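All protein chains of the complex are present and in place, except for one that has been dropped.
Chain IDs A and B follow the sequence of writing; residue 1 opens each chain.
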Amino acid sequence: MTNLTPTTEPSVADADEALAATAREEGRKPRAGWRAMLPSMTPSLVIGFGIVAAIVLFGLLGPLFVQDPTTVRNSGLQPPGGGHLLGTTQTGQDVLAQLAFATRGSLEIGLIVGVLATLLSAFFGVLGAYLGGFADEAFSLFSNVMLVIPGLPLVIVISGFVPQEQRGLWTIAVVLAITGWAASARVLRAQTLSLRNRDYVAASRVAGERSWRVIAVEILPNLLPVIASQFVFAVIFAILSEAGLAFLGLGASNSSTLGTMLFYAQNGFALQLKAWWWFVPPGLIIALLGCGLSLINFSIDEIINPKLRNVRAHAKRMRIARKAAAR
Amino acid sequence: MTALTERAVRPVLTVEDLSVVYDVANPVTAVKNVSLTLAPGEILGLAGESGCGKTTLAYAINRLHKPPARIASGSVTFSDADGSDIDLLALSDEKLRAFRWSKLSMVFQGAMNALNPVISIAAQLDDVLRTHRPGMSKAERRARSQDVLQRVGVDPKRLNSFPHELSGGMRQRVMIAMALILEPQVMIMDEPTTALDVVVQRDILREIIRLRDELNFAVIFITHDLPLLLEISDRIAIMLRGEIVELNSGEQIYRNPQHPYTQKLLGSFPSLTGDRGDFIRTGDHALTGDNR
Partner (left out) sequence: MTSVEVKNLTKEFHIRNGMKRSTLTAVDRVSFDLLPGRTVALVGESGSGKSTIARMLARLEKPTSGSIDVTLDDRTPVHGSVYRRHVQMVFQDPFASLNPFHSIEHHVARPLKIHRRTRGAAETHERVVHMLERVNLSPAEDIAARRPHELSGGQRQRVAIARALAPGAQVLIADEPVSMLDVSIRLGVLNLMARLQREDNLAVLYITHDLATARHFSDEILVLYRGRVVERGPADSVILNPQHDYTKLLAASAPDPERMGKLVRAAGAPDRSGIDNSVSFNHYTGEWTSLDKRPVPVS
């Protein structure tokens, strides 16, 4: 009997019109234009945004207030307290200072990789799919090849080949961007293939729009939520991968990141010496940043698939009704 | 309604004062105090436009509605051929499952796309019988499946086909076969032919009428296509914003429509063979109820 379930079965998710009607009656105007693209305020968005904003602020402003992270002191491995809020490393460096600079370094990497990977995926994904024919085949083949190349080993090999003195922040960022864009490009290609066959794209071609305008004005805005979500994902990917690389000793040589902090903590036997204040803070920031960005991504999901929003709105109403009944 | 009292037949389905509310922040009443009776073997047409609540009504009769939809008031009574009355709104979930399909089945809009693409027709028909007729042997089930396919005009040899191997019209026939297989007393058909071409539609309608004559099930036929309903229905209910604004025999609805909305609907379909109405190609505002 399962196969007799109607495809048109009305469900909460489909109650779009009814919900929109009530929204209008309550005097809330349906949001228009760019504002409809913004996620609605949900607890997950607020929490995610709060976490990320706090970490970003810490990375931006922290370095201005802390001590010099490189100063070596005789007071090694001091627990938190006294002159050092988060204690010191084996060589007596201030952990809080290191943490502030490392957070800034990781965020830089994340941002650079996020932008580069998004640009690459948008170029190969959207352009190929819109043009179709040979360009699509070629771009699609290229992204497939990039997709099957195992990312981290390739990054290790490339990082290993680049001499350590040249292995700066940008080198690592470029390597991570090159290995990280292919999956997004495939998603964008699939989306674009569906969008380019929509009637409104055909209508704009009939109206006489040039190809670049069709892509930039008619197709891209409708891809924005997907691209935003992929950007956030690319940032998470970059920060985690960089941390992994740095932990293996293949990180950027001229800057400190959360990964390099963990690398030095590991080399300094922080775990064995029970110096938790050395490795817990960077680990925690990585975890929190990943968590915060993911929470933001869930909210973006609701824009891509508005049905999720209806389900949530309904759940909320049911909760309120139950509370009212209990009273 | 008059048809019923004249015939003095015990109705097979009685809907009384049924209201369905969408429980959203400002509740929307999708179906308002609808009362219907359905005589055995009768074809009742339900006409209305998108959003008028006709599909919500169909789902509510069979209790297939889901939250936030809620039946606010009214009753649905099914009068079994064996003489017992079943209060559909009071049935337990388990009994309801057994009741659905065996006594009252549905053919949904776009149902032809509801067939499972990776399972053969035979297996899908067999599945229904296995669930509802546990006593049947495998051979009996197969014979029944073949028989029901034959009835809807599909070659029984097609039993082992997969849905994608059949045309849209054929798939819709299979769906009707599936709805018929347990010999229900009522079938609710929600826009069963809307997605099909007119020639195929005509053939399927003929098939439905023929099967109705053979098996004497009653049909609630839901569509926006009033001329089609006029051809096939015994009685027609016109639905507007959740309410039934007119319910009468097809003849009366066509010759002597009472409600302005009925007149407007009738006027929306230019006659194929009739005169070129003055209202056509003369202006925008000519479309009103009285110049049908």
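Side notes on the structure shown:
Assume a residue touches a chain if its C-beta (ideal position, glycine included) is under 8 Å from a C-beta of that chain, and two chains touch if they have at least 3 such contacts.
Note that the structure is predicted; figures quoted are calculated from it, not measured.
Touching the missing chain, out of B:Ile61, B:Val154 or B:Ile222, is residue B:Val154.
When the missing chain is restored to the complex, the residue among B:Arg70, B:Arg97, B:Arg133 or B:Arg202 that touches it is B:Arg202. In the complete complex, the hidden chain is touched by one of B:Asp17, B:Asp80 or B:Glu251, namely B:Glu251. Considering the complete assembly, chain A touches the hidden chain via residues 30, 32-33, 36, 198-200, 202-209, 217-218, 221-222. For chain B, the residues in touch with the chain missing from this view are 49-50, 153-155, 158, 166-167, 169-170, 173, 197-203, 205-206, 209-210, 213, 224-228, 230-232, 250-251, 254, 264-274, 276-277, 279-284, 286-287.
In this text, only the chains that are shown with their structure count from here on.
The distance from the centre of chain A to the centre of chain B, each centre being the mean of the chain's C-alpha atoms, comes to 49 Å.
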